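One protein chain omitted, others in place.
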Amino acid sequence: MAIVLGANRYGKAEVRLVHVARDTDRHELTDLNVSVALAGDLADTHLAGDNAKVLPTDSQKNTVYAFARRHGVGQIEEFGLLLARHFVDSQPSITRARVHLEQFGWQRLGDHSFARTGGGTRTAMVTYDGAQAWVVSGVTDLVLLNSTDSEFDGFVADRYTTLAGTRDRILATAVDARWRHATATCDDWGSAYAEARRLLVESFVDTYSRSLQQTLFAMGRRVLEGRPGIVEVRLALPNRHHFLVDLAPFGLDNPGEIFNATDRPYGLIEGTVLRDDAPPGEAAWTF
Amino acid sequence: MAIVLGANRYGKAEVRLVHVARDTDRHELTDLNVSVALAGDLADTHLAGDNAKVLPTDSQKNTVYAFARRHGVGQIEEFGLLLARHFVDSQPSITRARVHLEQFGWQRLGDHSFARTGGGTRTAMVTYDGAQAWVVSGVTDLVLLNSTDSEFDGFVADRYTTLAGTRDRILATAVDARWRHATATCDDWGSAYAEARRLLVESFVDTYSRSLQQTLFAMGRRVLEGRPGIVEVRLALPNRHHFLVDLAPFGLDNPGEIFNATDRPYGLIEGTVLRDDAPPGEAAWTF
Amino acid sequence: MAIVLGANRYGKAEVRLVHVARDTDRHELTDLNVSVALAGDLADTHLAGDNAKVLPTDSQKNTVYAFARRHGVGQIEEFGLLLARHFVDSQPSITRARVHLEQFGWQRLGDHSFARTGGGTRTAMVTYDGAQAWVVSGVTDLVLLNSTDSEFDGFVADRYTTLAGTRDRILATAVDARWRHATATCDDWGSAYAEARRLLVESFVDTYSRSLQQTLFAMGRRVLEGRPGIVEVRLALPNRHHFLVDLAPFGLDNPGEIFNATDRPYGLIEGTVLRDDAPPGEAAWTF
Partner (left out) sequence: MAIVLGANRYGKAEVRLVHVARDTDRHELTDLNVSVALAGDLADTHLAGDNAKVLPTDSQKNTVYAFARRHGVGQIEEFGLLLARHFVDSQPSITRARVHLEQFGWQRLGDHSFARTGGGTRTAMVTYDGAQAWVVSGVTDLVLLNSTDSEFDGFVADRYTTLAGTRDRILATAVDARWRHATATCDDWGSAYAEARRLLVESFVDTYSRSLQQTLFAMGRRVLEGRPGIVEVRLALPNRHHFLVDLAPFGLDNPGEIFNATDRPYGLIEGTVLRDDAPPGEAAWTF
């Protein structure tokens, strides 16, 4: 029996890059959090502390900043592809790269003034192995709530079940959605993102929900139906419970008006929705 | 020498209340975090564990929920006044009450669908002593950024100064602003809030800034000039540093384009702006 | 009516300083978070953007690091005094300084190896006005729990009270305690801290509690009784509710065994305990 090195990777995480395009008096602002992970022939550093094949994570950080200046940032999917390809193509020992990007939203207030928005953070996750590239786009922390048109009933009742079924409840979640593109090219990543996000929100809004699972599937299906370039959607939807407060002790009814929004525990519904002809793409997700 | 009890208070903090007004098919959503603090004749519980004058914090929580059902929530300043007055007026041992409220923003997506927004959290802080009430409104975590029209130069240079003056920098902050009203009555707390928030944002945007202190004063002054019912503004403005990245080692210039947004340390600028004829109001702040 | 500048201050917050004393092979590690706030004749920068009296917050940060090298760090109270005095005594426009320090705990694992500990963060808050200095020491986020010897009963029951009294409950809190010293000198700040912390913990442990308020007073009194150099203790004790889970639906009793530890809401008990001959010291707290 021997002890061996298995899968491994390394990189610089959470490089905060703010880019101001100031070609005209009307500035454009891009606010990113970029994380790089590289894999390849890295046994020597693990086994013997020989770093001859290790590109420092500090250099990776520098590359993020230098590339932003040299090439601009543009759409995060493109910027991620540029970085991922650079690391694999320029480093003999690196055979795979993963770049993860978060883009924080800002609303324009003036030619050079902005306010941070909520409404979820745009994400991209780009993978490149020297031959093929995979692109996953996404949105995270997009908090949505329906104050009706949600039930939960007809479920299994075992000996530990005390929950009563309901025909009317609040359904609230913080959407974490990621979608895999068929190819690593796109005419317009920006509108592709905006459309996918719009479809997610619309389907949450107009689905009469009998379970959060049903809503999850409806959201994924809507994206796939509306965006032919997307082949797979993965969703993680926490069920942010809003409990009806019992006001009877105070002589008051509570017809779906007063809720206690709780932190923990929460339900967590996770699922994949995909085309049955989706090309294999596990490499897009697992690294 | 004796050991004595000094100032003290107690209450329930962070009661999460979500109110759905469903008089019509078009629901209204109010999402609050309410904290209560009460003070009065509470020596017995401290000194002897005699709770005969202690209204449980659990009852305070219940009151928040019951009042929301009985009276609706409306504007947070009014809801806070209702609660503060109730505790003092109904409890013989309680002589002062402070209610702090946060209201989270939601954007309407449909008749009964909503998305959480960013753009800062509305706050109110209400104090009542049995005779007088004070109202402080505010906004917190309102993140603003100017990508130019900000300098910092001409400052003191001591032996520990290495900073070079600059005529062009990013100015970014997370506004924490609170403003004291002359009286505890207002025709329209909602538009009073919206106007004060608008004045804060506008003054941040259109002030050419030579220091964040100058911007702070400009913001407070603008609110006071535009809203006669407000007598004092307190601002805490972290200076969220965005450092220009040195790209010279890579043969690149950086004409105000590529920035590293840092977490810590940060500057912190705090100040009060007030009318010189503002009535005394320390009780509005200190409890 | 005119609009005027009120109280104001500025400084660098959260300077992270790690100091390694390596005079011998057995290193000593000090891990601090230092925040500086300065006040004085700063109207010009607020009103006109004239920074001629402003020592940059960047210089304040540099001073923290340089002083750590020049003087060592030693006890945080002393390091804070050194810094506060420096800023006021060296800057003509600065008349008051406040330095706040947090010291994170590390356990020794070897001559130059350490593991971060929990058990609360040591704090100090030092104030200097050019003539007098005030020192407040403290501990924060010290989480303590008694699994019995805690009741809460005999309280006021109003129309919103549903809580039943209990003769046996879990009492849990995250202690935030600060204590004011009679003078700004002390032979041994380190053992003064250790003793005060020990007294807080011991009194929490051995007080049979009828309310968290009673425990609070007992904790403050114990510190004052045991440490003559301390004149005032301020405590903020969140009541971290642990609710007994109702297991009756499953045919099980629950004799104080199974609890749900909740996040929000929580009770918050705040109070001051002091000697009746304590010298005035509001300047030690308010800045």
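Order as written gives the chain letters A, B and C; numbering starts at 1 within each chain.
Note that in this section a contact is a pair of C-beta atoms (placed from the backbone, for glycine too) under 8 Å apart; a residue touches a chain by one contact, two chains touch by 3 or more.
Quick caveat, the model's predicted, so the values are computed rather than measured.
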- Task: Just name the one of A:D176, A:E232 or A:E257 that touches the chain not displayed here.
- Result: A:E232
- Could you tell which one of C:R16, C:K53 or C:R227 touches the chain left off the display? C:R16
- Task: Could you tell me which of A:A174, A:V205 or A:L274 touches the chain that is not displayed?
- Result: A:L274
- Query: Which residues does chain A use to touch the chain missing from this display?
  - Reply: 1-16, 35, 37, 42, 45-59, 61-63, 66, 90-91, 93, 152-158, 160-163, 209-211, 213-214, 216-217, 220-221, 224-225, 232, 238-239, 264-277
- Note on the structure: The missing chain sits against chain C at residues 16-22, 27, 29, 31, 62, 65-66, 68-70, 105-107, 109-110, 112-119, 142-149, 170, 201, 204-206, 242, 245, 247, 249-250, 252-263
- Please give every residue of chain B in contact with the chain that is not shown. 159-160, 162, 249-250, 262-264
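Simple rule for what comes next: only the chains that are shown with their structure count from here on.
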- Query: For this structure, which two chains have more C-beta pairs in contact than any other pair?
  - Reply: B-C
- Query: Using C-alpha centroids, which chain lies at the maximum separation from chain B?
  - Reply: A
- Message: Please tell me the distance, in whole Å, between the geometric centres of chain B and chain C computed from their C-alpha atoms.
- Response: 23
- Per-residue multi-chain contacts in chain B, two or more chains: 16, 62, 66
